[in-house]
Structures are given as structure tokens and as C-alpha cells.
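Reading through the C-alpha cells given below for one structure.
Missing here is one protein chain; the remaining ones are kept as they sit in the complex.
Letters are used for the chains, namely A and B, taken in the order the chains are written, and counting of residues starts over at 1 for each.
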Amino acid sequence: MCLAVPHVIQEILDGKKAVALAGAVRTEIRTDLVDSLSCGDTVLVHAGFAIEKLSPADSEELLALWEEVRSLAGETLRGSLTHDAV
Amino acid sequence: MNTVTLGHGSGGRQSHELVEMLLEGFRKRSIGPELEDAALLPGGYAMTVDGFTVSPRKFPGGDIGHLCVCGCANDLAVRGASPDFLGIGLIIEEGFPSGELAEYMESAAATCESLGMTLAAGDTKVVPSGAVDGVYFSGSAFGRVHTVHPLSMSNIREGDSLIVSTSIGRHGAAIAAARFNLSVDGLESDCAALWPLIKPLLSFEGLRCMRDCTRGGLGTVLCEWAESTNLHISLDEASLPVDDRVRSLCDVLGFDPLYMACEGCIVLAVSADSARGILDTLRNSPFCADAAIIGTVTRGEPRGMVSMRTSIGGERLVDMPFGELLPRIC
Partner (left out) sequence: MLSNVAAASEALKTLVAAPISVMEVCGTHTVSIFRTGLRSLLPQSLRLVSGPGCPVCVTDQGEIDCALSLLETGAIVAAYGDMFRVPGKSGSLASKRSAGFDARLVTSASDVLAIAENEPRNEVVFLAVGFETTAPATAALVLEASERNIANLSILSFHKRTPPALKALSADPALAISGFLLPGHVCVILGHEPFRFLAEQHGIPAVIAGFDPEQIMLGLVAIALQKKQGEATLRSVYGQAVRPEGNTKARELMESVFISKDASWRGLGILPDSGLVLREEFTRFDAEKRFGLSRLPGESPAGCRCGEVLTGRITPTECPLFRTACTPVSPVGPCMVSGEGTCGAYFRYHRTNGGKQ
């Protein structure tokens, strides 16, 4: 229900509009739904409207979760190696 | 199917339904055509017919006149025939500016010149305002076949490799960008006349057949090949050449590059041992720097279908698109 694509703000226009870039696509978007936008901000755009400013990096919590994924994956692979060796 | 819809013209499964209905009268009299881009005629010639209704008529990378010549010439070229003669039929809306019409014909003439193609026949009709959208071009082309054995999808066999000559979907993406007011720097239609690229490939014995991708994109051609041969086609997503600009546009509108129209992209089925040679020959041309081997023909299951190893290492089936490609917000 929600195809939304990150866009980088290139220029803030008069009214509630901005020019933004999604990869190679340059388009005009509406900014009614997000405050305090500046050039260079990355926003999530859905149906021509910015719906949120994206924060730059993955949080500590997320990185920790990926670490846990890797250690679980390590367990599985070790488990299957032991099994095959039998 | 009671009425014809836009979906029937989009090149996917609905188009097949329309074509089969239209051919019923011919097939039962055993005078129906084979479903390839051009027909091989007795005496060593090939012939094709193609219609051009593109909107907008001028797009980054070309116009309807250039497209008409390229489309017809490419249909011949993929069956191993040189683009020798062309016929153009125009259906013109009353009130259409003659200057614009002259521009398109100039474009067509220039493209013919570059190919050594001769305009041998033509026709014009003017219809009342509103009966057509501006002008429609219809082309018919005729040329001599330069291969010893006919190129046809019935040649495809297990073990064959599949090659595309350039990055996919540029024409469809350029048209969509124009239609939905998206500006994409440097995105142009891939519309090009391909005979000069194809000619050197005809001497390869391992060349089974070729198709010009057009409506419905690469995905549609491969599905047609798989269905018609009842073999399995296995694609590798990571090998598919997709221009970043096309990818961005597809991301924004919710399209799949596999189904975006091309106008200068050929897909080839070749024997495994000739794949490298054909790829290298293609890459000699600046148009085909992105040519790549994208998959294999196998006897895998499900038969008659196309599967793809995705870029994350998963597997999924690739089907024909249904009807027009519509932008999504969901």
C-alpha cells in the first residue's frame, strides 16, 4: 500500500513544493507533510508527497540485531557442517 | 473479449489473445503466419508490417519517423534480412501542421539513407479532426535474407545461451518520463537501426534466432520463446544490463525493467560454444558496450516458463505482463 522512494532535496520552491532527485529522476514534490526541509535532506516520497525525512545511519540497535543474525547464521552453518561430516 | 482495450495493444498476454482472435479466419484456411518479427518468403526474402502510434511523437532519442524506419528495418534484421525496401502509409488528422509532418519524413529519410534502405512505396490518408491522434505511421519492409538456414525460435535448444545486445528498457523509460513529467538527465530512447550490428553475427553457425524487444520488453520475448519451445529459460538477474537512469525511473513509478519497451535492443539465442564469440562481436559496436549473457535454456521445470535467480540469491518465475504497464503508488 505504500510505494515510497528516497529523494534528495535539490531546491525548495515557493509554496509547498521542492525539486528533488531520486537517483537520476528529477521531479517536483509536495512538502505539505514535512516541516523544516533543506537542500541536501533525504526524504521519503509517496505519491508525489514527502512523508518523512530519513535519518542518515542505521541505529546501534539495528547494528546489534545484524550482529545477532550473523552469529545465528554462523551457528547454523557450523551445525550443518558437523552433520555432513558424519 | 467483446471489445478491444489498450491492454490488448501492450505486447503482453492480452496482445496474444487479440492476435489469435484476428488470425482465426486465416488459420483455419492454413494461410496464417508464423509469429516472428518478420516473415520469411519463398525465394529468399523477408517481409514485415509495423504500426507506429507513439505519443509523444518526439521523444529524447528520436521521433516517430525515425522509429518507423528502425522498427521495420529491425524486424527484418533479426530474421537475417537486410533492410532493402520500405513502404510508408500515413494516416493524418485534419489540421495537422505540415511542417511537423515534414520533420518526421526528413527524419525517416535520414535513417533510410544511413541504412541504404530505399523508400519504394507510400500512401497517405487524411481523416477528420479527432479520428486519429495527430498522425499514425504504418511501415512495411522487404529485404533479402542473408542466412543459409532460417533463424527461428524453433531452432532453440537445451543448453543454448541467451544474450541481450544492450541495457534494457530505455525506450519505455524515456516515454514514461515524458508522459509523467519526470526529468531524467541523459535518458534517451534506445531507438536505433540494428542491421549494421546484426550483419556480422550471421556468419556464426551457433546463432539460433533473434528478436527485437519492443512492447512488453525482454520479459515478454523470453516468455514467448519458453512457451513456444516448451523448454525452460533460466535468467540471472545480476547479469541483466539495466541503466541506472532506467532503474531510478522504474523505482519511482513502480515498474519492472523486464517489461519496459525497447527499440534498439536485441535478444539472441545462441549455442553455448558460440556465445563468447557473438558477445565479443557485439561489443565491438559502441551501441553494445553493455551486451551481456543473461541466461540459459534448460529442460528444467516448470517447462514452458521463465525463472530468474534474483540479485539476492532467491528464485522467482517471470511471467508476461498483463495489459498496459500502469504506475503504482502501492
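To be clear about the criterion, a contact is a pair of C-beta atoms (placed from the backbone, for glycine too) under 8 Å apart; a residue touches a chain by one contact, two chains touch by 3 or more.
Predicted model, so just to flag it, every value in this text is computed and none were measured.
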Contacting the left-out chain in the complete assembly, out of B:56, B:122 or B:327: B:327
Touching residue (missing chain; options B:22, B:41, B:121 or B:317): B:317
Subunit A residues touching the omitted chain (full complex): 1-4, 16, 30, 32-35, 44, 46-49, 51-52, 54-55, 57-59, 61-62, 65-66, 68-70, 72-73, 75-77, 79
Subunit B residues that touch the omitted chain in the full complex: 3-7, 13-14, 17, 180, 227, 230, 253-254, 256, 301-305, 308-317, 319, 322-324, 326-330
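Simple rule for what comes next: only the chains that are shown with their structure count from here on.
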Cα-centroid distance, subunit A relative to subunit B, in whole angstrom: 35
Parts of subunit A lying in touch with subunit B, wherever the complex brings them together: 1-3, 5, 22-28, 46-47
Touching residues on subunit B, where the partner in the complex is subunit A: 177, 181-187, 244-245, 247-249, 251-252, 254, 328-330
